[in-house]
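Take this structure first; my questions come after.
A single protein chain has been omitted from the complex, and every remaining protein chain is retained in its original position.
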Amino acid sequence: MTSTRKIAGWQAVAEATVQAMEADPKVFLMGEGVDDAKGIFGTTKSAFDKFGSARVFDLPLSESATTGIGIGAAIEGQPCIMVHARSEFLLLAMDQVVNHAAKWRYMSGGAFRVPIVIRCIVGRGWGQAAQHSQSFHSLFSYFPGLKVVLPSTPYETKGLLYSAIQDPNPVIFIEHRWLHNKEGEVPLRPYSLPLGRANIAAEGKDITCVAISYQVYEALAARDLLAKQGISMEVIDLRCVRPLDRVTILRSVAKTGRLIVTDIGHSQFGVSAEIAAMVSSDGFDFLRAPIRRVGLPDAPTPCAPALEASYYPTTQDLVNVAKDLMGRTAPKAKAPSEERESESPAFSGPF
Amino acid sequence: MTSTRKIAGWQAVAEATVQAMEADPKVFLMGEGVDDAKGIFGTTKSAFDKFGSARVFDLPLSESATTGIGIGAAIEGQPCIMVHARSEFLLLAMDQVVNHAAKWRYMSGGAFRVPIVIRCIVGRGWGQAAQHSQSFHSLFSYFPGLKVVLPSTPYETKGLLYSAIQDPNPVIFIEHRWLHNKEGEVPLRPYSLPLGRANIAAEGKDITCVAISYQVYEALAARDLLAKQGISMEVIDLRCVRPLDRVTILRSVAKTGRLIVTDIGHSQFGVSAEIAAMVSSDGFDFLRAPIRRVGLPDAPTPCAPALEASYYPTTQDLVNVAKDLMGRTAPKAKAPSEERESESPAFSGPF
Amino acid sequence: MKSPLRLDIYRRMLTIRKVEEAVADNYSKQQMRCPIHLSIGQEAVPAVLSAMMTHQDRVYSSHRCHAHYLAKGGNIEKMIAELHGKATGCAKGKGGSMHLVDASVGMMGSSALVAGSIPLAVGSALAIQRAGKKDLSVAYFGDGGSEEGIFYECLNFAALKKLPVIFACENNLYATYSHQSARQSVTDISKRGAGFGVPSERVDGYDLKAVIDSCTTAVERARSGQGPTLLEFMTCRWRDHVGPDHDYAVGYRTEKEVAEWMDRCPLKLLEAELLKSGELTSADKLQTENLIKTEIETAFHRASQSPQPFTPETFDDIYA
Partner (left out) sequence: MKSPLRLDIYRRMLTIRKVEEAVADNYSKQQMRCPIHLSIGQEAVPAVLSAMMTHQDRVYSSHRCHAHYLAKGGNIEKMIAELHGKATGCAKGKGGSMHLVDASVGMMGSSALVAGSIPLAVGSALAIQRAGKKDLSVAYFGDGGSEEGIFYECLNFAALKKLPVIFACENNLYATYSHQSARQSVTDISKRGAGFGVPSERVDGYDLKAVIDSCTTAVERARSGQGPTLLEFMTCRWRDHVGPDHDYAVGYRTEKEVAEWMDRCPLKLLEAELLKSGELTSADKLQTENLIKTEIETAFHRASQSPQPFTPETFDDIYA
């Protein structure tokens, strides 16, 4: 029998870290502030308390080099966990992640493994503004050689992080800051969840909603509201963007015929585009309505609360889109007029 | 009357540079090797010869800082052209491009303009391998605040670069190395092509092929072959990925009902995904067949000629996909079986 | 030391201190809904540097930008409105506390990426040089900022081109809660300029005369075409890394450590000196304080009255 208890997302991160470090004494953890009193929103504190500075240590503000150093140590068979308190800091290490971590195995004809997990946290709210609120999963997913994971509930968080640390490949592990405070039942024991399998968070038959990261909660809330109106929405927690679990998505769309993809990133040029493209190709004949995407609009993140409020997609946005899809009487669309949508901001997203 | 003559792509780049620098004495050009005897495949040589080291100068190998320096000078109203002999070098400056160039205007409430053009060249062939052959237009297109341009013919190259240099916003200008040697008729006088308008390179009525950069040549070649078989393919030269010209694409698909997107980058999570997603949403009712993408498979670039040969999409690939789309008798697809496609490399692309 | 300069510096320091204290005091009202990195304790350096600059001279800053903005003459009302997320803010509410900007006085903006704006300041200096002007540009950053590779790239480039830029490093010994010695092999940051031929100096940032002297030299060097200077100012932030409070409870430094800096508070000492020498009378002092107080009260009042930005404004100012 598995004993579980309710813990918060940040505790799930902390627990997976400690248990993975117990399971493999070679694993180490480094990051700016991992050993301080706050321990990256509490996520690294228990590991530091338990394993001390030999295995959990602070870093200089040199993201490019320290990422490369983590890669170098990982190549030597010492799995490395890195943490960035905001995803943006990882852009300074883009060359190391994309040109080195993702390709070192390939360019060496398979001589090496690169077991590094790069955790990065996505800010939202309280005026994080344009440079402290972005998620880059669409960027990293572009690159073969990387895995890209975005957990949702504490249960997924612990299992996916545990798997990521044990995975012999570079994994970008993206934590939405608001998920740190979400609570859920989590087994005490260590466990793995496969990287590359989506999870059907709730079944439904009318619409498939593929949700990423925090949007899983929005999608589940929307599902409840829609249920009251007689619309049954299936919610797929994608969990992993790369590898992408095409089968789970296609099977669901085969059943529902309608697809919404909701993401914590921009819709345009984001991960939701790949999912929509894949389904519109491989699931073309299943589709009864156009695929809709519900993500961030095509603007940088504004600071002001008044603007933030309308910037982020809400439960209601999902409800509206779903109802719209169900109500669709499928009239043949007309060719667009000369008015160019790209000049109208209203065209950029569901806002 | 406009006098034109046949010049190569690299000459078109050089000419646009010189003419834009003549038009605006504040424009300057910098990059590693721009002033050496080879002048970035000849593209910067005439500018250096004409304007000297005050306006055309070499840089240390410090891509991150020098990009920021270019941004800083651009903010001061001195439009900057930067060049990277390979796109990969720009990844070292990702933070400067994404967090700074793209957002400085926004974060300052519109106080500043950032007129910088960052040229980068995409390598192909002769064993460039994984770190000298990538194009990152899908990455940069994700970010509001940037424009992303990929010219095809010498005519487009000159006009688009001239526009990019005069544009008050940061523009990522991506040149496929093989286009430098393509020849075409180009007006002698300076001229602009709008950023954000696609060009119908050749009309057709059965299939729309949206082609990016070098793939425009592949698409035109495929169109010729298809014409002999009675299939009429419209080729749209996208020219600009951001802003994306949705209208031109949708109007074409409204006519043809079939869409192929062919890109010099990876298909998966690439720019072709956004185009497919957009059409599958806004052009859903036009579509008579699934959207197909023809780009790089989901693997880093291998070095060996034997592997390179099958890595890149060919004219024949486009022909095959087009015929496949035309021959489609539209059977209702079945839900996929348990066999998971993501485990089969053959699933990753049209190869 | 010229007396008007010292008075000018005094006024700038006082303004910063008072504005920052007002921000701290009002923060718990939850009307300034963005992360704030206060400059209390770090007023001296920007006050001195700005006193030597015109509005044509440029400043680029970091997350901890309040003092740099205020010292440079940035509009107080617009700053407070910005912290309140109002449309009347210096960045129309788009930026918030970490992105203060006032183009009219040469405050060119602030980056929340540590060291991220250093090259922008160098680029500004490049533009100044190319235009044949005598202006200069200042890049502010912290001890943590000196750990980013881009800083060294900038030192090299600025020295190579002899650009009119001052690298003003405010070394408050900590990056968040991490002591410099846990992050840097050599803690004397000014020692790293020599390898690039950049004249460099470590200065006690609480010794006003030393700050004035080093800045005078650096400014002259820049204006006379002799190139960049790296100044490392030892200083202390009195409040928490982020937020309005004192942070002794966090445990990474003692109250005593901060108190030793507070005892040497350059604002307090300068004020005492000016009063003693008669450069400042008690009446002047009162008047100055009242002026600042009124300005701050007005700023907070207007900020609270100002309109929020409208949703469609989200899509303004992305492209020019």
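Think of it as A, B and C in the order they're written, each chain with its own count starting at 1.
In the analysis below, contacts are C-beta pairs under 8 Å (C-beta built on N, C-alpha and C of every residue); 3 or more make two chains touch, one makes a residue touch a chain.
None of these values were measured; they are calculated from a predicted model.
Touch, as defined at the top, links the missing chain to these shown chains in the whole complex: A, B, C. Set against the missing chain, the residues A:Arg105, A:Arg223 or A:Arg292 yield one that touches it, A:Arg105. One of C:Arg192, C:Arg221 or C:Arg237 touches the chain omitted from the figure, and that residue is C:Arg192. When the whole complex is considered, the residue among A:Gln19, A:Gln96 or A:Thr256 that touches the unshown chain is A:Gln96.
Summary of contacts with the chain left out: across B:Gln128, B:Thr208 or B:Thr315, the touching residue is B:Gln128. Listed by residue number, the positions of chain A touching the unshown chain are 28, 54, 59-60, 62, 64-78, 95-96, 99-100, 104-114, 144-145, 147, 168-169. Those residues of chain B that touch the chain absent from the view are 32-33, 36-38, 58-65, 88-89, 92, 126-132, 297-300, 302-307, 310-311, 345, 348, 351. Summarising the interface, chain C meets the missing chain with residues 147-153, 155-156, 159-160, 183-186, 191-198.
Rule of thumb we're sticking to: only the chains that are shown with their structure count from here on.
Taking each chain's centre as the mean of its C-alpha atoms, chain A lies 36 Å from chain C.
If you average the CA atoms of chain B and of chain C, the two centres end up 41 Å from each other.
Within chain C, contacts with two or more other chains are made by residues 89, 91, 93-95, 99, 111, 113, 149, 318. For chain B, the set of residues that touch two or more other chains comprises 64, 95, 99, 106-107, 144-145.
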